[in-house]
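Each remark here refers to the structure printed beneath this line.
Only one protein chain is missing; all other protein chains are in place.
Here the chain labels run A, B and C in written order, and each chain numbers its own residues starting at 1.
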Amino acid sequence: MSIAAKANALWEYANPRKFLATSERVLPFFWITSLACICVGLIWGFFFTPDDYKQGSTVKIIYLHVPAALMAINCWLMMLATSLVWLVRRHHVSALAARAAAPIGIVMTLIALLTGAIWGQPMWGTWWAWDPRLTSFLILFLFYLGYVALWEAIEDPDTAADLTSVLCLVGSVFAILSRYAVNFWNQGLHQGASVMRAAAVTGTDTEEKVSNIFFYPLLVCIIGFVLLFIALVLYRTGTEIRARRIKALMARERVSG
Amino acid sequence: MIPDLGKYADAVLSSYAVSIVLLVALIAFSVMRGRKVRKDMEKVEQRMSRNG
Amino acid sequence: MIALLLRDLKLAFRAGGGFGLGLAFFLIVTVMVPFAVGPQSSLLSTIAPGVLWLGALLACLLSLDRLLALDWEDGSLDLLATAPLPLESVVTIKALAHWLTTGLPLVLAAPFLGVLLNLPVPGFFWLVISLLIGTPAMSVIGTFGAALTVGLKRGGLLLSLLVLPLYVPTLIFGAEVARRGATEMEVQTPLLMLAGITAATIALLPFASAAVLRINLR
Partner (left out) sequence: MTLTVSDLSITRGGIPVLEGLSFQLRPGKALILRGPNGIGKTTLLRTLAGLQPPLEGTIEGAEDQIAYAAHSDGLKPTLTVTENLTFWASVFGTSGIQSALDAFDLNELADRHAGNLSAGQKRRLGLARMLVTGRPIWMLDEPTVSLDKNAVQMFADAVRAHLAQGGSALIATHIDLGLDGEVLDVGPNKAKPKPIDDFDGGFL
């Protein structure tokens, strides 16, 4: 199959019926693998990794903190992408996927913030510090809240999809601006995002690395969170599609009845 | 069973508890709403097909 | 276009137009601060730039829900949208009128309120400059929020929830300029960032506001 044909085939899933049928088929796989990965990763990390010489046993928190933080940001990126698809191609499934993803993003942001605070208490000696990274996540959390509130407030589903999509675009720009602003405003305590850095993986960066022994279970956890995110988005998008169909059917009943 | 977490046991255990509770709540809430909406849709569809 | 601006200004200044409400709110918030944190002048002078910036921001926010809602209710927006005037200009003019009736008075009042809060002498100049540069961005961003929520019955609270996160960069850089100015530190970097954000929002955001307004008028 040529690339163009493949791309065309991808758009087929914008058909709600096809989306529902396909997601129903693949969902069990995602549920099972995601839960398996998270269980394996967390048990491995919790029971079978040593304590860090500096952070002690609190290092075990990264198996939750880092994947949740990654998903919190990637969830917003996914919403941005699906919002663009909705604005350009008018596929309802795309807009509904963005709506379905937002609460997942809220929970992920909340996990990242809470585990961060719990970790910060013994490490920095305070529950909360106005560190740029923490502050950015707090701002991201506010953006999520506004986005969800706007969806809830508007009755007409197409108008809601349009307005939230524009808000998502504008919000993304301002979220990035806020990130820079916050960085400038306070240089911060938080260590750099060392996990994904090549130096950390190869172990050459001795200063801020997450060494291999912690990295592999963390990787399993990240994969698990990604799979869980996919499963939740597919499942919740299905729910949104059905809710939207109920609304359309009821409206039609009113018009004809 | 539980490894020695030293003086940070509270921090580690509470962050695991908080995260797992939040994740389970998210999944449970999603599934509950999903089931309900699915049932509602079937009801509405049946009513529509009966009434033409 | 000038006609629209003049009409909005006239409406604001006539009875019931709401001009001065933001100013009064700014005054009251500033007066309440010492009651909340205590009257020590050293503490007050430290927090003065931030408090004044926050007060100005909230006063700005207060008047946003009237920005488009009145024209929406009486159907003026429908006729404006079918007029030869592009909707992008309409929202820009609306933002300008909001700035002239709310933002500019706040800028002019800020130094007097600075006296109440013991703002250090070198801070006055930079407070006015930072507000002068920052408040237009607040009006433009606020217009976007007002356009988003214009058709909603309980839009007021939602409007704040949507607009406040968008105010974060402006607040951070603006208050930073005022704070650094008050302590006689270098202000160039945050000032440039503040000016950049204001310029970019004025140039780009009206397109988003107009698009959103069109969707809401459907």
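Keep in mind that, in the parts below, a contact is a pair of C-beta atoms (placed from the backbone, for glycine too) under 8 Å apart; a residue touches a chain by one contact, two chains touch by 3 or more.
These numbers come from a predicted model, not from an experiment.
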Missing-chain contacts mapped onto subunit A: 15-17, 92, 155-158, 244-245, 248-249, 251-252, 255-256
Those residues of subunit C which, in the complete complex, touch the missing chain: 2-4, 7, 10-11, 14-17, 73-76, 78-85, 217-218
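Operating definition for what follows: only the chains that are shown with their structure count from here on.
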Chain nearest the overall Cα centroid: A
Chain centre separation in whole Å, for subunit C relative to subunit A (CA means): 32
Inter-centroid spacing, subunit B versus subunit A (mean Cα positions, whole Å): 16
Whole-Å gap separating subunit B and subunit C, where each centre is the average of the chain's CA atoms: 41
Where subunit B touches two or more other chains at once, by residue number: none
Subunit B residues within the subunit A interface of the complex: 3-9, 11-12, 14-16, 18-19, 22-23, 25-27, 30-31, 33-34, 37-38, 40-41, 44-45, 48, 51
Subunit A contact footprint on subunit C (complex, rising order): 144, 148-149, 151-152, 154-155, 158, 161-162, 164-166, 168-169, 172-173, 176, 189-190, 193, 197, 205, 208, 211-212, 215-216, 218
Subunit B contact footprint on subunit A (complex, rising order): 42, 46-47, 51, 56-58, 60-61, 64-65, 68, 103-104, 107, 110-111, 114-115, 118-119, 121-122, 228, 232, 235-236, 238-239, 242-243, 245-246, 249-250, 252-253, 257
